[in-house]
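Just one protein chain is left out here, and the rest sit where they should.
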Amino acid sequence: MGKKLYHGAAYYPELWNEEVMEQDIRMMKEAGINVARIGEFAWFTMEPEEGRIDLSFFVHVIDKLYQNGIETVMCTPTPTPPIWFTHGHPERMYVDEHGTVMGHGSRQHACTNNRYFRERAAIITEHIAKAVGPLPGVIGWQIDNEFKAHVSECMCETCKGLWHEWLRERYGTVEQLNDAWGTHIWSEYYHTFEQVPQPGPAPFLHNSSLRTMYQLFSFEKIAEFSDEQAAIIRRYSDAPITHNSSVAFHVDNERLFQNLDFASFDTYVQYDNSPAYLINCDLFRNFKRGRDFWIMETSTSWSASLESYAMAHPNGYLRAEAVAAYALGAEAFCYWLWRQQRAGCEQPHGSVISAWGKPTIGYQSVLEVEQARKEIESVILSTTPAQAEVAMTYSDRSKAFLKTEPHRQLNHRGLVTSFYERILSLGIHRDVIPEGAELDGYKLLFTPFIHYLSDEYKKRAQAFVEAGGIWIVGPLSGGRTEQHTIHTDAALGQWLESLAGVETLYTYPMEGTGTQGQAFGVSAPLGLWSALFQPTEAAPVGVTDGGLAPGTAFITERRHGQGRIVMLGSMPVGEEGDVLLKKLIDHYAAEAGVTLRTDVTNGTIVAPRQGEDFTVWFVVNMDGRGGRVTLPRAGVDVLTGAEVQPGVLQMGPYEHRVVRFPN
Amino acid sequence: MGKKLYHGAAYYPELWNEEVMEQDIRMMKEAGINVARIGEFAWFTMEPEEGRIDLSFFVHVIDKLYQNGIETVMCTPTPTPPIWFTHGHPERMYVDEHGTVMGHGSRQHACTNNRYFRERAAIITEHIAKAVGPLPGVIGWQIDNEFKAHVSECMCETCKGLWHEWLRERYGTVEQLNDAWGTHIWSEYYHTFEQVPQPGPAPFLHNSSLRTMYQLFSFEKIAEFSDEQAAIIRRYSDAPITHNSSVAFHVDNERLFQNLDFASFDTYVQYDNSPAYLINCDLFRNFKRGRDFWIMETSTSWSASLESYAMAHPNGYLRAEAVAAYALGAEAFCYWLWRQQRAGCEQPHGSVISAWGKPTIGYQSVLEVEQARKEIESVILSTTPAQAEVAMTYSDRSKAFLKTEPHRQLNHRGLVTSFYERILSLGIHRDVIPEGAELDGYKLLFTPFIHYLSDEYKKRAQAFVEAGGIWIVGPLSGGRTEQHTIHTDAALGQWLESLAGVETLYTYPMEGTGTQGQAFGVSAPLGLWSALFQPTEAAPVGVTDGGLAPGTAFITERRHGQGRIVMLGSMPVGEEGDVLLKKLIDHYAAEAGVTLRTDVTNGTIVAPRQGEDFTVWFVVNMDGRGGRVTLPRAGVDVLTGAEVQPGVLQMGPYEHRVVRFPN
Partner (left out) sequence: MGKKLYHGAAYYPELWNEEVMEQDIRMMKEAGINVARIGEFAWFTMEPEEGRIDLSFFVHVIDKLYQNGIETVMCTPTPTPPIWFTHGHPERMYVDEHGTVMGHGSRQHACTNNRYFRERAAIITEHIAKAVGPLPGVIGWQIDNEFKAHVSECMCETCKGLWHEWLRERYGTVEQLNDAWGTHIWSEYYHTFEQVPQPGPAPFLHNSSLRTMYQLFSFEKIAEFSDEQAAIIRRYSDAPITHNSSVAFHVDNERLFQNLDFASFDTYVQYDNSPAYLINCDLFRNFKRGRDFWIMETSTSWSASLESYAMAHPNGYLRAEAVAAYALGAEAFCYWLWRQQRAGCEQPHGSVISAWGKPTIGYQSVLEVEQARKEIESVILSTTPAQAEVAMTYSDRSKAFLKTEPHRQLNHRGLVTSFYERILSLGIHRDVIPEGAELDGYKLLFTPFIHYLSDEYKKRAQAFVEAGGIWIVGPLSGGRTEQHTIHTDAALGQWLESLAGVETLYTYPMEGTGTQGQAFGVSAPLGLWSALFQPTEAAPVGVTDGGLAPGTAFITERRHGQGRIVMLGSMPVGEEGDVLLKKLIDHYAAEAGVTLRTDVTNGTIVAPRQGEDFTVWFVVNMDGRGGRVTLPRAGVDVLTGAEVQPGVLQMGPYEHRVVRFPN
């Protein structure tokens, strides 16, 4: 890895015969597929009966692919344990929040914490690692598949026991747990860890701490399984390891990728919502910084199952997606899937070729991607994504907090993406970073929708501010403790309020109160659960009008060290709210001295990359409506070699341009 | 049967006393009720304790009715096994897809595959058949009641065992099942039939084959139960046997009626949706061809339960319903129910008389039906429905496929009815026929929404085409195999594509792609999952404009033998789509030489019937808005004896006219 751009597809040779495989490989070469991901559901093929393991088929496949110039990402097959594991063993199966025990026949039906599951998973993975690890075709590994995509927190008896262990480790004594969770409330108090329930059926809501901690426990356990699997593979292979994850799954991606080698994600965002696609690129690039990420799965045209489908991509969109991905740091752009399934529940899903071996409606787009890949490969390989000056923190732990406490059905991904979209639309080059990311290199940091700010995070943010950064906190950030309880020293905690130089006067749901927020010359309705401030050391930047507490600050700013901390206590909503938020971002980007931004029109992106002594702009129209951007100086069109003049560059629908500027 | 038109009602004398029965019978005579259906929920009355069986009450009732000129359809009481069967026996009860076990107190709560249920059902039915079979009043039988109306596929342990047996019979070896279902996918593979699960709780969707086959298994089992019951009755009675079914229930009506003697159905379509009513008449007429069907249940005005109700019929509607039914081949038009229930969960349901023995709001309509029945009886009895030239195939098996694979919540009944409505609205006399129906006599055959075309069906359709028929295939037809998998030789299977002279280029969901279909001078948006064609031997008739593959055929036509095969690969939608579809139907009706059609206005129907040397048109306004139709020649108004001139016949709201033309 690291030496080319990959263009790949998920491949299931175990479902077809040798003849079909020959045809597949021939057609893959025609389509420019240079990497195949295999094996993630093939446990049965590898171990048809318990203990009878035979990997020769996959050795054969990998070799055959390799002989044809196609490299392989090998997967562990643990999402689908065979019938010999599941049949007659309800105690090994996933149990949902209603207590329903899953049966055989779908995927993720086993509890990944079941001890015997872990044992059998370790055995099969070790066999695979041993058998295919040494093969020259194997350039990478994928653990399992889309952890926790269909399921969330398992409620089985095994998990109950592990939950109690996990609590014991976290809290030491049950008394400390009781204190932390405030279990005197509703006489919840536990005398032993064994008495702490899983958050199953109850007449009304469980304690917030119980609900959030059970999610964090589940996050940790699935990551632990991934760690175990990776450790086994590493004993036999040096190829890097990943997992095809997503912010839609019930995992803590930051924790999950901690012990993996590179980040990858699956995405089936519909074409008319490209910011929700781009945020993935900007985020997954940062899980393993300095290492290109992979798009491990996307559709050539539409995703589908027996019971649903997304709209097919317009012609041109797939290429735009691929170019944007490579430009934003992807090393690979891979399809799910190569050949349409003939059976199962994903038969209708889009693919490169059909179940009858013919090009699908997406095939032409695949050829276009390949064409583009070839054209941009050398410029991509000789550059890296430019260091962003603006970052927004993303937290899956925060998603867990919001799942516990959604106020009015708030959706974490929706909130975060919508905030991100505004930064994007201002033409700002940006990173979306995990909570634990170092903040070096940034000038402006956004921390929206993070109920609980960890001490480590706060420490880093404070240092960032002191060193000259501008830190914008909110909305909905800081109001909960690590235990998912309310602070008792100040609404947002004494530390944050002191640093920000404010006292939070009130927190309450702002909807329906008729409150307008005035800031940056704009007046907009305020929404979401809000905090209103009495500036102590800070200056008011946004002030309320109307509502229950007119004339109160909802945005404040305070200089601290070389930088500033800005509190955003409420969410401006509606069209004016959008304007206000963008003005805020624009204002602080200017104040922070952000230079890496363009006047690119909405729906088109500029992805700047840095070469040794030059800069490259990848300009891609993502919305099919075309657009434009002003080039600040003359450059060279990398694809044509032609000179490009400064001034407005017009972009056609889904068009991409690559412009090189001397440094 | 066969000698009069019946006008009937469901009757529950076991719920009332002798005095009420006297009143009921007196009032039935006044209302013109000449047949009562009894006994279907009376198992307790017949066998209050296990083994203590006494049918004398029903013998008495039947005799009493008969003495008063009212004949009887006797039912078996198996939908409601008494408490001695159910209490303390959860293993005998129906289990739903979530694993929930039903309790006593509603209906269809027992598993009809439970062995002891079958045993007790056989015993009570034999006793009934013996006791009432010889009575002169018994003119017909009904097995059970509305099979699978409230439940679908049972998941109990008994069913699990039978499922495994059924699979063994169907597939012979488990290896053949694995091959057929493609169970290497997701490591589903089974080593024994006993390992094949029922499609219960799972994190994501089950394999399509599993889901569809479990439905077909359930279809077969309920039909088998019906067969068993019918066989018992036949040992003691020559009266014909039916079941009161519906396309809304989870049964395969074609299979169910195979071993029954005449078809009947229950209908509670609301008055403002008369095509959904008429399709039943056109379909059920064809389950037992040459034998008149029965409407076994309909409401005099509104249907209701404790938790819902439909709107009451406008005055006049019930008579229009009855006349249309008789004209379209019904021998009987029966109400549910005679006397409003005083207890239970259907107390609010409409009836002929109230629980306190008085006429209901529907009573006057019942008198009007009786008046009409008397007036048309002789002309109905001396004619038969004219042979239709146009047929549309209806398949409950296809409904099962669509339940497994609904794309975006597609509703089989809605799709089919909507297609039917267009044929109806063009004034074409039509049949809706089961898959197994012979095609003799038809000129034009529609096969929409049938995922899987069986070999037998294809053979018959090919012969039909070769003999000069026009066969229109699609939308959504032919794309799945018998096993509910994807073809691997061609999108719609090699057989069909060869015959149609096309190669399917692409199949994909058409919504949102901006694709217009151009055909018959109309341009309409295309929707639903679609197939686009490369005509090989065929001619393009409809071609796409815009979208992902502009200029591609979505309608093709090929001459074959004396006839033609037309592929309809996509669904024109919206108002223009409606126009396009009607133009298509109109065009091919003309091409096929369909003559049995009129210019009747929408909302009014013409039901032609054939006498020895004359034709009769029943013209009925169904929508309450009146209408008109052009009479091609002079005739006689059968109801008045007056001459009717050629030309426009005006119809008042809900009016019916009967016009006789010499041949």
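We just call them A and B in the order they show up, numbering each chain from 1.
Keep this in mind: a contact is a pair of C-beta atoms (placed from the backbone, for glycine too) under 8 Å apart; a residue touches a chain by one contact, two chains touch by 3 or more.
The model shown is predicted, which means the values in this text are computed figures rather than measured ones.
Of A:Tyr190, A:Tyr236 or A:Tyr268, it is A:Tyr190 that touches the chain left out of the display. Of the options B:Asn34, B:Thr125, B:Thr298 or B:Thr360, the residue whose C-beta touches the omitted chain is B:Thr360.
Touching the chain that is not shown, out of A:Ile53, A:Leu367 or A:Ala490: A:Ala490 (per the contact rule at the top). Touch with the chain omitted from the figure is made, among A:Gly32, A:Pro48 or A:Gly182, by A:Gly182. Only one residue in the set A:Glu377, A:Glu511, A:Asp545 or A:Glu591 touches the chain that does not appear here, and it is A:Glu511.
Touch with the hidden chain on the side of chain B covers residues 12, 14-15, 41-45, 48-49, 77, 80-84, 87, 94, 96, 100-109, 150-151, 301-302, 304-309, 311-312, 314-315, 340-345, 347-348, 350, 354-358, 360-361. Annotation for chain A: contacts to the undisplayed chain at residues 98-99, 181-191, 195, 197-211, 404-409, 483, 485-491, 505-509, 511-514, 529, 548-549.
Note that in this section only the chains that are shown with their structure count from here on.
Taking each chain's centre as the average of its CA atoms, chain A and chain B sit 49 Å apart.
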